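Just one protein chain is left out here, and the rest sit where they should.
== subunit A ==
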Amino acid sequence: MSGSLDHSDKGQTAPDLSIQMALSSDQALEIVLENVLCFLSSRHDRNAASLVCKSWYRAEALTRSELFIGNCYSVSPQRVTQRFRQVRSVSIKGKPRFSDFSLLPRNWGAYFATWLVSMVDVYRGLEKVYLKRMCITDDDLAFLAHNFPALKDIVLVCCEGFGTSGLAFVASECRNIRVLDLIDCDVSDDDEDWISWFPESSTSLESLTFDCVESPINFEALERLVIRSPSLKKLCLNEYITIGQLYRLMVRAPQLTHLGTGSFSPSELVVHGEQEPDYAAAFAACKSLICLSGFKEIVPDHLAALNPVCANLVTLNFSYAHINAEQLKSVISRCVKLKSLWVLDSITDEGLQAVAATCKDLLELRVFPTDAADDADGPVTEVGLLAISVGCRKLRSVLYFCQRMTNTAVTAMSKNCPDLEVFRLCIIGLHRPDPVTGEAMDEGFGAIVKNCKKLTRLAVSGLLTDKAFCYIGQYGKLLRTLSVAFAGDSDLGLRYVLKGCPMLRKLEIRDSPFGDLALHSGLHHYYNMRFLWMSSCRVTHKACEQIARQLPRLVVEMISKDEDKEETSEYVETLYMYRSLEGPRADAPGFVRIL
């Protein structure tokens, strides 16, 4: 704010200032407000501020620089770009999470293109784009790269619709690119050598993540890129990079903090007599390394190379590494500072015991399955979970796939790990009871919601009766996200949850016997939620129509697998409903019926 203030005058107030600047007092106040609101970064605080009065609404809208859209269909790009004019960072989420598991047919929606069209005139200074579960084409990437010269960060998570051609556009035209992270995306192989498209000059790249790109990479070009990217801190390679190539890259970039190791196995060509590189030395040279992932085709002989960095590791992702307990132990026994660990269940309960013995500061654990098949027993069981709960008291987030689990172990975890915020247990066998007692898993999950007072996210599995949901409704007062599959007995179950969990924002249910009565019981709450997903449940078309009538701001989508299929079935195949300012979307495909 320019203008001179005469400090010698006592009692100078805003009106005096406004006289000097020929402003109304309102305008002066707004300018002050804008300068103050600049410091407000949390979107929740900003939302609150915008509700105070019109003046605050305007000031907030002008100063918001980070846009977060939790559901791309809840608001239109036009509305957003009209209200917020100074945005530098855009985060948009599209498809519902169950689309990750093939439960949503292709071409459902969530196209980034419509957002681009609106943003191009208003957000010329856009610096960051974060998209999750959106559909983005090569043309979109080209448009983005070409029209937003200030673009620095592009992060795409679980996106699809583009290929290596689109990446080539980004590489060649985003002159200021700092972060290019592709995480769990489906990237088609157009045979385009996109790595070669980065400009020949020095780049400002700090993060390059392409481990999900399933096509070969021009290694020489990649190596040259790494050499001319002195700020590179994070590099996540894909499985086409052999361990020998990894070595060469590490030697060029010892400043790395995050490394995705690619295949971590040699290529087939091992010339007899040729000296293998000193991989351990390469790791030792990376003194700042705190985060390791990759290991997509790991040859366990090379695990020892990791030894020099283990003591400093904060994050370790072994979730693609088919290693056994012994092999894990050789690494994990040194990882005393580990806070996040992702593993495959191939490590068995014994491996988990080793984790529990060393990683006392562990905050997050994810155990993924190696086998989708149903077995009475699996490599990890209640034994492993119990061991973890005893050894890793500070746990905040757990994702655990297993074939068997007991209420005792789950209850023990609820007591040993009171800081749990996320508890996701997936007992792979459907409707599996506690193998020791033969009872349902109600008590275990009940203990979790009761004892873990900070719990915000829960996923349940195994044999569950309505009682489990009664517990959730009774104790899950902070619960925001709930995932249910093959569980419950009747409408009562879902009723308990909808009536009892005031903070519920995301509810996704599949293959459970919840129907119309349950659906109606949530009427009071649906406007407070981001979405409700119910597939293969017992909800009728009539009930959905009723909901749509009673809640006009709710978009009620009925999704079937086929477009041609007449509504022969009594029940809706998939119900997906969400609040929206815009009403039914115009881009819905034939298999979606919006009420």
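Operating definition for what follows: contacts are C-beta pairs under 8 Å (C-beta built on N, C-alpha and C of every residue); 3 or more make two chains touch, one makes a residue touch a chain; residues count from 1.
Methods note: contacts and distances are computed from a predicted model.
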Chain not present in the shown complex, as UniProt names it (candidates "Geranylgeranyl transferase type-2 subunit alpha", "Small ribosomal subunit protein mS26", "Auxin-responsive protein" or "Myotubularin-related protein 11"): "Auxin-responsive protein"
Listed residues A:Y73, A:W194 or A:Y320, member touching the removed chain: A:Y320
Sole contact to the chain not displayed, among A:V170, A:C212 or A:L498: A:C212
Absent-chain contact - pick from A:L430, A:M503 or A:L581: A:L430
Residue among A:Q27, A:Q82, A:S288 or A:T370 that touches the chain left out of view: A:T370
On subunit A, residues whose C-beta touches the chain left out of the figure: 98, 100-103, 158, 184, 186, 212, 214, 216-217, 219-220, 240, 242, 245, 263, 267-269, 296-297, 319-320, 322, 368-375, 401, 426, 428-433, 440, 463, 465, 483, 485-486, 489, 510-513, 536-538
